[in-house]
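Take a look at the structure set out below.
What you see is the complex with one protein chain gone and the rest in place.
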Amino acid sequence: MTETTTQPALRLQDIVKTFPGVRALDGVSFEVMPGEVHALLGENGAGKSTLMKVLAGMYQPDEGLIFIGGGQVRVANPMEAKAQGIVLIHQELSLAPEMSAAENIYLGELPCKSFGRVDWKALYARSNAILERLRCRFRADALVADLSIANQQMVEIARALTVDARVVIFDEPTASLTDAEKVVLFDIITDLKAQGVGIVYISHRMDEIFTLSDRITVLRDGAYRGTLTTAETDEDAVTRLMIGRSLDLSQRVAAGEVGEVVLEARGLSCAPLYEDVSFQVRAGEVVGFYGLVGAGRTEIAETLFGLRTPNAGTILIDGKEVTIGSPQDAIRLGISLVPENRKEQGLVLGMNCRDNMTLPQVGDLTTGPFVSGGAEVSIFDQYRDRLAIKTPSWRQPVGFLSGGNQQKIVIGKWLSMQPRVLIVDEPTRGIDVGSKSEIHNLIRQLAGQGYAVIVISSEMPEVLHVADRIVAMYHGRVMRSFNAGEVTEDSLVQAISGIGNGKAA
Amino acid sequence: MSTTNATTPGPAAAPLRWLMRNPIWGFVLIIFVFFSLATDHFFDIRNFQNIMVQTSTIGLIALGMTLVMINGNIDLSVGATLALAAAFAVDVQSWAMFATWGNWQIFPAVCAALLVGIALGALNGFIVWKTGVDAFIVTLGAMLGIRGLVFVYTGESSFYAMNFAYSDFSALSIGPLPVLALIFLACTLAVHLLLSRTVHGRNAYAVGGNREAAINAGIRVGPHMMVNFMIIGFLAALSGVLLSTQMGAATPNLGRDYELWVITAVVLGGTKLTGGKGDIIGTFGGVLAIGILRNGMNLMQVPAFYVYVILGSILIAVLFLDKQFNRRTQGGLRL
Amino acid sequence: MSRRITSLLATSAAIALAGAANADTVRIGITQNNVGIDSYQTTYERAFIEAADANDDVEVIVLDAGGDVARQISQMQDLIQQQVDAIIIWPTDGQALVPAVRNAHRAGIPVVVTNSNIAEAGLEFIAAFSGPNNIQQGIYSAEMMCEALDGEGQIVQVTGMPGYTTAIERQQGFDDRLAELCPDVVQLDIQPGDWNRERAQRTMETFLTRFDNIDGVYSGDDNMGVGALNAAIDAGRAEGMVFIGATNFAVGYDAMARGEYWGSVYQSPVDDARAALQTALDVLAGEDVPLLNYFDTPKITQDNMDEFDRPVF
Partner (left out) sequence: MLLTRLKAGGPAIAKQGILVAFILFMIVFSLASDRFLSMDNVMSVLRQSAIIGVMALGVTVVVIGGNLDLSVGSMLSFATVLVVDLHDKIGPEMAIPVMVFATLCLGAINGFLIGFLRLNSLIVTLGMLSAIQGLVLIYSGGQNVDIVDQSGTWFRFFGRGAILGIATPIIIFALLALIIHVVMSMTPFGRKVYAVGGNPTASVFSGIPRSRVVFATYLISALCVAVAAIILGSRVMGSQNNVGQGYELQVLAAVILGGTSLLGGSGSIIRTVLGVLMLAFIQNGLILMGQPYYTQWLVTWAVIIIAVWLDVAAKRGRLFSPIA
C-alpha cells in the first residue's frame, strides 16, 4: 500500500439485510483501503451483489454502519453514494440504448449551457478523453444501441471515471470482454490504484483475482467467512473458504446403472453461436456442460428444446433422428429444460405454485373440459414432498418464494412430466448454499432413477460435483470431454479458456 | 467479438442510410411523387401551403406526444384538452372585462387557453407521477373527464368570436408561408431542439429507455414526466387555439378521435410505444405522411369510405415493415 | 334577413362564370357533414351525384368531412385551391365554418350552404342557402305535439348530437313554439340521442323508469323517434303515448302506417340535394337567387301520409 493514511476509504460494519424469506446479508463487515484492490468472492447467492448494492446506496441495510473516509454516513440512494465518491459498475448493463455513449457516461449530469442546452463540445471532449484512456476504439457520439456488448461494458466502466472516485466497485467486469480489452481494463485498475482509489473487485475468475487483488474477502451464505491477503494464500485456501469444504467428490450420491444412449447430437451447429457440437447422453448419467458465459452452452440447450433452428447437424433420440421444431415437440419427445433465467423464463411470478408446476401439462389434467384441481394438487403435493419445497400453501404466488424453492418448482414442473432427458441450465444461480447442495443431490438422484440429465454450469465445483462426464466448451466449440474420474481442475480451466487441445467428445 | 464501426459508408450511401433510419421519409417521398403524377392539383405551392396548415393541428400535438411516448407514457386526453382550450380562447375574449381592449382582448383569451392546457397536462402528469398508475389509464379517464368539462363549460353549444380579427389571423401569411404553418414549423424546430440539444430532452431517452438507470443516475423521473405532460398540454392547447382561429369559433365536439390520429402519426414516425426511441424528424415525417395522404386522396376523390380502409391498412403495413427492417437479432430465439 | 346579394357577389359569380366558360363544364365542389352516419346523408350524396351525372355540363368533386369541423375546413381549403367554380357546403357547425366560407368568398368562389344553415355572421359571405328550415321544423313538431295532446300533458325530448346545428335549431324551434302555443304541456326532461337509434332507445328507457306519466315524446329525427318508440313498446307503455319526430325515415313512415307513430316532418334528401345543386347552378348562371331557399318540409301525420311516398332511407 502506497498511501500513508490508515483510514479505510470505505468500511462496512455488521451489515444485515433481509428480504422476505431470505437473510441475504448476515452481519457482514468489509473494508477497502485507499489504493487497494480488494476482491470480493463468493458463489452465486453468497450475498456479493446485495453487499454491492448496499455499498452503492441502492439498498438500505436493516442493521449495520457505513463509514466513508472515517466518518459514518447514511447512503440513501445511488446519487448520494456517487457524491461520496463511491461508484458502482454494473454487471447488468444499465444504459439507455438510444443515447450516445457520451450521454450515457454523463447520464444525470450532462454538462449544461444556458437555457438547459447540453454543452456537446465539453461533453464529447470529456467523454472522448475517458474513452481514450480506456483505449476504446469507438467515438463518444456512437449510439449505445449500435455498440457491441463489450463496448457497452466499456461505457459502463467509463461512467465510473467521470467522478473523483474514492472507491470503484467492479462487478464481474470482464464477463463480456475480449482478452485485449481485459488488458486495458487491468491497466485502468492499476492506474486508479496508483491514484489512491480503493477498488472492490468482484469476479469468479481466480486467475484475475490473483493477478489483481491485494486482499480477498470471502462471503458464503450471506455471511462473512474471512479475509485473506492475496500474496499469502492460494486458490485452494480460497476455494475452501468459498464452498466451506474441499471438493470431496466421494460424498456425492452414487450414480445408478448407466443405460443406453437416449439423446445424441451429431455435428450440431447454430452458427455463429456454436458449431459442430457432438455428444451423447445416456440414461442414468449426468453430463455437465462447462464453459464461460457465452460459450454456446445455453444455446445448445435451447436448440434441443425446440427454441432454435440448427443450421446443420442432427439430433437423435433413442438412435432415431428427430426434428424438434417447437417446445411442444421437445416435450412430446420427453425433453425438458429448466432454463437459465428462472424469473424471466422459468416462472410466471404472479401465478401460484401449483399452477406454475402443472403449466406444461395443464391440458392433460382434465376431467371433461375442466382442469381437475384435485389432480393438480395431488401432483403438486407429490413434488412438494419429493423436492422438499417450502411454501405455506399451493396458493402462494411463486414470486414470494425464495430462489431455491422457486427453482424446485421449475424442476418439479418438468419432473412431473416424466421426461427422459432433463436439461438444467445453471441450476443454482442465485440460490443460497443450503438449497444448492440439495439441488445437486437431487440431480444425482434423478440420474440414479434413470433420467438422462444435462447440467449446464459456469461453476466448476458444481460440474465436478454433479457430472459423470464433463463437456468443456469455448467460443461455441466443444474443446474436450472428460470423465468424472479423470478430470483435474487445471485441465478444465485450460479447456474452457481455449488453451487445451481441441478434441471433440 | 463484433465491432459495429466496421461499416465504412461510401459517400452515396449516407442519404440511403439516413432513409433506412427514417423509413417514413421514404414513404413521404413515394406518396409525394405518386400524388404529383396522379393528380393535377397536388403539385402546387398553394396546395403545399394547405397541407402545412392542415397538418398543423395534428402535428403540434404529435410533437408533444413524441416527448411523452419517448418517456414510455401516452396521452389520450389531448383531443379533449384541445376542445377545452379552444372554448377558452374564444369565450374569454368576449368577457366584459376585456370589452375595452379592442383587438388586444384576444391576448388574455389565448393566454387563458394555453394555461388551461398546461394545467390539464400538469394534472395528468402529477397523477401519473404520484399514483404510479399507467399513463394509458390516467389519460383515458382524463379523456372522458375533460370532454365532460368542455360540455360543462360550453353548455353544449358552440362559442364564436365576435371579433373577425381573430379568424383573420389564420389567413395571414408571411411570405409564402401561412402563419399557422409557420407556428407549426417553429414549434417543430423548438421541440426538435429541446429533444436533441437540451439536458431535459436527452434525459427523456434515459427515462424511457432505461428507467432504472435514469433513477440511479439521479434524474428526477417524476417531475421530468410531469414537465412533458405539461408540454403536450400546452401544444394541444396551442393547436386548439389555432384551430379556433380557423373557425372563429369553438365547438364542444372539437378534437374527437384526434388522439388516435396523433398516435398514428407518431408511431409512423418511428417512435416506440415502449419508450426510449423516437425523434421529431420522424414525427414530422409521420404527420406529413398523413397530411399528404388525406390531401392527395381528397384531390383524387377517393371515396371517404375507402380512405378509412387505406389509412388503417397503411398504419399496419408500416408497423409490419418497421418490424422487418429493424429486427435486431434477438439471437434467433423463437419465443 | 332578406339581405340582398351584394354586387360584389354578383361580380365574383360573373368572374367564376367567365372562368367556367373557357372550359366546357362547371366544376362544383361539395363538402358534406358526415356521410354514413345516417341514411339521410347517404341518400343525399347519391341523389346529388345522380343529379350531377344527369347534367353533362357539371363536374362535381364530392368530399365528406366525417363530422369533423377541422377536416371540413381543410376540404374548403382544398376546394378553394383547386379553383372550383362553386362550393356547396353542408356545415358540420354553423358557427365554425364562417371564416372558411369567408375565405372562399374572398377567393371569388360562390358558396351555397345546404341542409343546415351557417350562422348569421356568415350570411353575408354566401351566395345562397338551400335546405330545410330546421327551426320551422321544430315549430311544426311543436304544433303537432300540441294538437295530439289537446294542449295538455307531460312530454320528454330526445335531441340529436349535442353541439350540432341541426339538433340545436330543431330543439330551439320546438321549445319556443311549444311554450308559446300550449304552456300546459310540460317538458319533463331533455336528453341527447346522438342521432343514434340505440342511444335514443336507452335514453327513452331511462325516461320511462324515471317518469310514471309520459304523454308524448319529441325526437330530433325519426331514427331516434323509432328508438324511443321501441323502448316504450318493450316497456308496454306505448299505448296512448304520442311520438313525434322530424325528418321522416322509412321506419318512421312504417310505424306511422301501423298507427304507432303520430307524426313527423317530411323532408326528402333527394329534394334537398337537387335543390342545392340547382341553386349552385343558378348562382353560376348569374340568376338572381334569393339568399334563403327553403324547400318545403310539410308535416306528415297518420292522416295525410297517403299523400307522400315512403321515404327511400
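Letters are used for the chains, namely A, B and C, taken in the order the chains are written, and counting of residues starts over at 1 for each.
Here, a residue touches a chain if its C-beta (ideal position, glycine included) is under 8 Å from a C-beta of that chain, and two chains touch if they have at least 3 such contacts.
Treat the numbers as computed from the prediction; the structure is a model and nothing was measured.
The undisplayed chain touches these shown chains across the complete complex, A, B, C. Note that of B:Leu19, B:Cys111 or B:Ile137, the residue touching the chain absent from this view is B:Ile137. The chain not displayed touches chain B at residues 127, 129-134, 136-138, 140-149, 151-152, 215, 220-222, 260, 263-264, 267, 273, 304-316, 319-320, 323, 334-335.
In the full complex, the hidden chain is touched by chain C at residues 35-39, 41-43, 45, 189, 191-192, 195-198, 201-202, 205-206, 208-210, 223, 226-227, 230, 234, 249-251, 254, 313. Contact between chain A and the absent chain runs through residues 20, 60, 305, 307, 326-328, 330-331, 337, 339, 344-351, 355, 359-360, 362-363, 365-366, 369-371, 413.
Methods note: only the chains that are shown with their structure count from here on.
The minimal number of chain-to-chain contact steps leading from chain B to chain C is 1. Taking each chain's centre as the mean of its CA atoms, A is the chain most distant from chain B.
Ranked by how close its mean Cα position lies to the mean of all protein Cα atoms, the top chain is B. Per-chain CA centroids place chain A at a distance of 44 Å from chain B.
Chain contacts: chain C has no residue touching two or more partner chains.
Listed for chain B are no residues, as none touches two or more other chains. Listed in rising order, the residues of chain B touching chain C in the complex are 41, 44, 46-47, 50, 53-54, 57, 151, 154, 156-160, 167-168, 170-171, 243, 245-257, 294-295, 298-299, 301, 304-305.
Per the touch definition, chain A reaches chain B in the complex via residues 58, 77-79, 82, 94-99, 103-104, 107-110, 112, 115-118, 120, 137-138, 142, 145-151, 176, 178, 270, 273, 299, 302, 306-309, 326. Residue ranges of chain C in contact with chain B, taken from their complex: 35-36, 61-64, 66-71, 73-75, 77-78, 81-82, 92-100, 102-103, 119, 121, 161-164, 168.
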